[in-house]
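Missing here: one protein chain of the complex. Every other protein chain is in place.
Note that the chains take the letters A, B and C in the order they are written out, and that residue 1 is the start of every chain.
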Amino acid sequence: MNLDAREESKDISRELSSEARTDLLARYQHVRLETENLADPLTAEDMQLQSMADASPTKWHLAHTSWFFEVFILRPHFVDFRIFDSSYPTLFNSYYNSLGSAHSRPQRGFLSRPSIDQIFAYRDAVDQQIQQLIEKPSFNEHIASLILLGINHEQQHQELLLMDIKHALSLNPLMPCYLQEPVREEKNSAVTSMNWLSVGAGNYALGSDGEQFCFDNEQPPHQQFVADFKVASRTVCNSEYLEFIRDGGYREPRHWLSDGWDWVKCNQVSAPMYWRHREGVWWQFTLAGLQQLNPADPVFHLSFYEADAYARWAQKRLPTEFEWEIAACLHRTSDAFVSANMLEKGNYQPYAEITDKPQFIGSVWEWTGSAYLPYPGYRANADAIGEYNGKFMCNQMVLRGGSCITPLSHIRISYRNFFYPHQSWQFSGIRLAED
Amino acid sequence: MNLDAREESKDISRELSSEARTDLLARYQHVRLETENLADPLTAEDMQLQSMADASPTKWHLAHTSWFFEVFILRPHFVDFRIFDSSYPTLFNSYYNSLGSAHSRPQRGFLSRPSIDQIFAYRDAVDQQIQQLIEKPSFNEHIASLILLGINHEQQHQELLLMDIKHALSLNPLMPCYLQEPVREEKNSAVTSMNWLSVGAGNYALGSDGEQFCFDNEQPPHQQFVADFKVASRTVCNSEYLEFIRDGGYREPRHWLSDGWDWVKCNQVSAPMYWRHREGVWWQFTLAGLQQLNPADPVFHLSFYEADAYARWAQKRLPTEFEWEIAACLHRTSDAFVSANMLEKGNYQPYAEITDKPQFIGSVWEWTGSAYLPYPGYRANADAIGEYNGKFMCNQMVLRGGSCITPLSHIRISYRNFFYPHQSWQFSGIRLAED
Amino acid sequence: MNLDAREESKDISRELSSEARTDLLARYQHVRLETENLADPLTAEDMQLQSMADASPTKWHLAHTSWFFEVFILRPHFVDFRIFDSSYPTLFNSYYNSLGSAHSRPQRGFLSRPSIDQIFAYRDAVDQQIQQLIEKPSFNEHIASLILLGINHEQQHQELLLMDIKHALSLNPLMPCYLQEPVREEKNSAVTSMNWLSVGAGNYALGSDGEQFCFDNEQPPHQQFVADFKVASRTVCNSEYLEFIRDGGYREPRHWLSDGWDWVKCNQVSAPMYWRHREGVWWQFTLAGLQQLNPADPVFHLSFYEADAYARWAQKRLPTEFEWEIAACLHRTSDAFVSANMLEKGNYQPYAEITDKPQFIGSVWEWTGSAYLPYPGYRANADAIGEYNGKFMCNQMVLRGGSCITPLSHIRISYRNFFYPHQSWQFSGIRLAED
Partner (left out) sequence: MNLDAREESKDISRELSSEARTDLLARYQHVRLETENLADPLTAEDMQLQSMADASPTKWHLAHTSWFFEVFILRPHFVDFRIFDSSYPTLFNSYYNSLGSAHSRPQRGFLSRPSIDQIFAYRDAVDQQIQQLIEKPSFNEHIASLILLGINHEQQHQELLLMDIKHALSLNPLMPCYLQEPVREEKNSAVTSMNWLSVGAGNYALGSDGEQFCFDNEQPPHQQFVADFKVASRTVCNSEYLEFIRDGGYREPRHWLSDGWDWVKCNQVSAPMYWRHREGVWWQFTLAGLQQLNPADPVFHLSFYEADAYARWAQKRLPTEFEWEIAACLHRTSDAFVSANMLEKGNYQPYAEITDKPQFIGSVWEWTGSAYLPYPGYRANADAIGEYNGKFMCNQMVLRGGSCITPLSHIRISYRNFFYPHQSWQFSGIRLAED
């Protein structure tokens, strides 16, 4: 987050106006409530599930997001701070080594205690103290910026919560529904044409200037030379991906990176993560249960290896994150964000859009061909907050654009998401590019 | 179980007397209720926990014991049988390959659905049908013997339920208590002397004659020549085991079997499973939480490798299962079972006894030096029930005598329990022997 | 070995007669030469191979057998002892923890130095010192018994050498031959009938009385009650095992022990270890390269799991080691050993015998249903020699009878070999039994 950047240009100890406080509190309360709403369809047993080391139980997400406000904001900045439970700083630490030890990640699913009721009580206690803190006369810009960070952090966990529970439910042979019914009854089954958007070579300004909130990995703003390129107007759809499968895509090593081919063989991968083939028909497991595959909908839950192999098979390539950012800026429409298929729409599933306007925001995260590395001049915070992003800048690839389970107010064109090339439980798809 | 044996000598299609039916139903209902009582201190989240592949969630135990009655008794023998849920025969099959596929064992903890409420409803439905079956005029000896098997099966799972939840809770840094308070406030801290019971050489009759219920692995009765031997009057206690530790027992390969030494090094074992050393004091995790180690209490939660290494260090050996059975018969007192520290006592923890009478029953399972193999002439049932015991007769060692979490009505002198040599989450201790 | 036993009854410090010395030296030299002859067909590169952790390079066998004489005999008992190389006591220690550290077992194949020439020089140096030791006036019964142990130890490694190089060569796609041509050109393709030998119940004396050399695990002699049983007159042949395969033996869990079924699935086993199916024909890799399977020859290279599954499928069982020993004694013919297919015959492959006389010795090791455990009253030596056998008495099963690569002078009816149930690179087959 751009704490440092803003601190340089502003008086961070300046007290906030009453109006700004009201706004901040409202935003805080809205996000906190939204997280609890996401947990609403789940039982105490569901919220206990941890189906792999990469994922966390819903209960843990509910607690950890509160922990973040407690240890980064209340403990250092709230004079009347009272710890809720002395074991929580360790239990709900994710990966901040500077803050002491953390409960073993793969064992988060073994924490049947504290109970879910205690976790909700924890959330309430933190919320009350945050409210009191905001109302303190001494409440200032610096603390406000930390709360903003905590809000954005919680929004990231809203997406993780849905990714993780989807994975956990998928391992139950009963294939339970998170959503009782799919939101959209009528589906668009016609595949719209894929157009190619051209961008001319030149030096471009990239990254966030820090005027609005951003994470530290989007900074500093910097320039980058980019050659002529084209990107597709939409992401790849299921029927297109099926052609790749039918053409033997998963059996032909020449389409794959060497590590990708090892991954395919070792895991015997032959289709996207949640696809199931039954009696000649393709289905996919969704948050609304098993659904028949709609050919026109975006393909998603792809690993980087799959996205890259598809692009090579299609004689295209993935865009770099710079190309993506430039194209998304150039083709940004006035309603790009409002109309986007994001968390608030309640679909929790990407759908084919009938428009042929280029759409870069929402629906599915888009793998880029860029490794997740620091921008030139990047410097992480010296304190524990510095572990937020910087220490992950190795072995991962950048994804851009947000998905149908990303909150609308959380996404930006400069936003950099990142996953390991083999991971696919995130809502990730493919946009093609070419020289 | 001795179904076959008894079927030969009785008319198994004979209808049961009204009195016998009443007795059987009462016993059935008692055991079923007791299982639910054991789950009583647990939350829905606790009952979801699976902390290792060897263990199962409480919820799964509650369901699987009902599944046993459903698939082995109701489905084939109850004309009005109605399946509770068509997915359950797969979900709650443990390892009976003849009955079709089973849900993956290490993924039992991912079954947040069906909910615990549904599992209790399942239990009720099975209970009602079993009651109706028993009341049918056609209810006969054969079906009664199957119900008796189901009852004994459920008792085994009562012990497993406690072993498994203890293991799961032990991984929670909060070290939650299953029992709100330890039953025995006053502990006996004086170590009673270990006496040596002599038995003369000869041919002995071993195994069960099938007069009372037994499992098939206790049969057929057969004779065995045994040379002169002595066994200790009690099991090894904590203070004795501490001497072994202090003497460098875990660092000295010559005490250990080769596989045992590999196990010690690979797992960096330096004390029994639930022991914790804090500021010079030894504690152990119990079902009543962390408790200070009482020197006089029996040492338990030992692997076979530890039991064997201790015996070698002490210049003794473990008894064979034959020696154990002979000695337990010879030294059986009139109140051996009534006074034994078993499940019904509610301790759930072994305690030093003040008596110096030899005690073979209850307290802790006792590792023997015998591999778990079929008795001469053993033959497993041809149908699915045949998978109950026989297919495990390899790579495991026999334990005898029952423990403080074994139901009293479940144990017999001829009872053969079995675990892999590296396992220690069962309540297992050491009785020494010598030539 | 029966060092202790004999020490009790003899004056072990008695000096040996000149004749006894000559005999011992001749036997020593014969065995030492034979080991080198076995290495003769191999290149320096072949002798370097270690294809799995269970196996060792030929070079290592050549060195380790010399190490045994050096550390157990020369170092403590030869006053003029000079160490050949101070690094060898660690490099060539197999598993004797009492003798200090040992080079990591799975890294034996990384020892390109010392070179094979140095190892042969090491052998010569040891041989010279052993000869000098035997000629010393003070040379006594005790040291002679140790040399006898060393000779038997080296014979065990002769068999291991062949097992290990067979495994290593089998991983080379060129399928190189150890033997340039198979010894027997004409094969007996007619399957002889399998007769059943009956033995009556009673108490039998088992184990070795120590009159001739034996290992400590064959002692003490003891009695055992055995019920009526029958054993087959010959081991199972390839055509019989093929019926098991064709009947779906490897796909049907009910034939298998639970651990065996896991082994089949996990390793995708569908035929014996060295069998290859090519265009409808079965071949097997032998020390003379790939050979077509002869239906009448004994099936071998089976794991215990396969032997046990075959027996269950055939509605028989494996004999216990006691049954095997009793039957082998009762049916011992005058030429049982002389005519046996053992190492000296030079076949290195089991063949169908035309005789219908029961044959228990040679050809293939026979899995028994007995776990490898100490005999009643067994006590291992207190010093390093005590690690020879005793510490392996867990998790392994007993095999009896010797194989076509066991030296004739090495085998005895009381001889107990042992392997883990999943292992099959030894020359192991099946003899059936029934009640």
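Throughout what follows, a contact is a pair of C-beta atoms (placed from the backbone, for glycine too) under 8 Å apart; a residue touches a chain by one contact, two chains touch by 3 or more.
Nothing here was measured: the structure is a model prediction, and the numbers come from that model.
The chain not displayed here makes contact, within the full complex, with A, C.
Set against the missing chain, the residues A:14, A:75 or A:222 yield one that touches it, A:222. Of A:106, A:248 or A:377, it is A:377 that touches the chain left out of the display.
For the chain missing from the display, the contacting residue among C:51, C:217 or C:284 is C:51, taking the whole complex into account.
Residue in contact with the omitted chain (choice from A:52, A:257 or A:271): A:257.
Checked against the hidden chain, the listed residues C:27, C:77 or C:103 yield one contact partner: C:103. On the side of chain A, touch with the chain left out of the figure occurs at residues 95, 97-98, 203, 222-227, 253-254, 256-261, 304-305, 308, 320, 369-371, 373-374, 376-377, 387, 391-395, 421, 435.
For chain C, the list of residues touching the undisplayed chain reads 43-49, 51, 59, 87, 90-91, 103, 107, 109-116, 168-169, 171-174, 176.
Everything that follows uses one rule, which is that only the chains that are shown with their structure count from here on.
Taken as a contact graph, with one node per protein chain and an edge wherever two chains touch, the assembly forms an open path, each chain linked only to its neighbours along a line. Centrality by Cα centroid goes to chain B. Inter-chain centre distance (chain A to chain B, centres taken as mean C-alpha positions): 47 Å. Mean C-alpha positions place chain A and chain C at a centre distance of 61 Å.
Our note on geometry: chain B versus chain C, Cα centroid distance of 38 Å, whole angstroms. Residue positions of chain B in touch with at least two other chains are not found.
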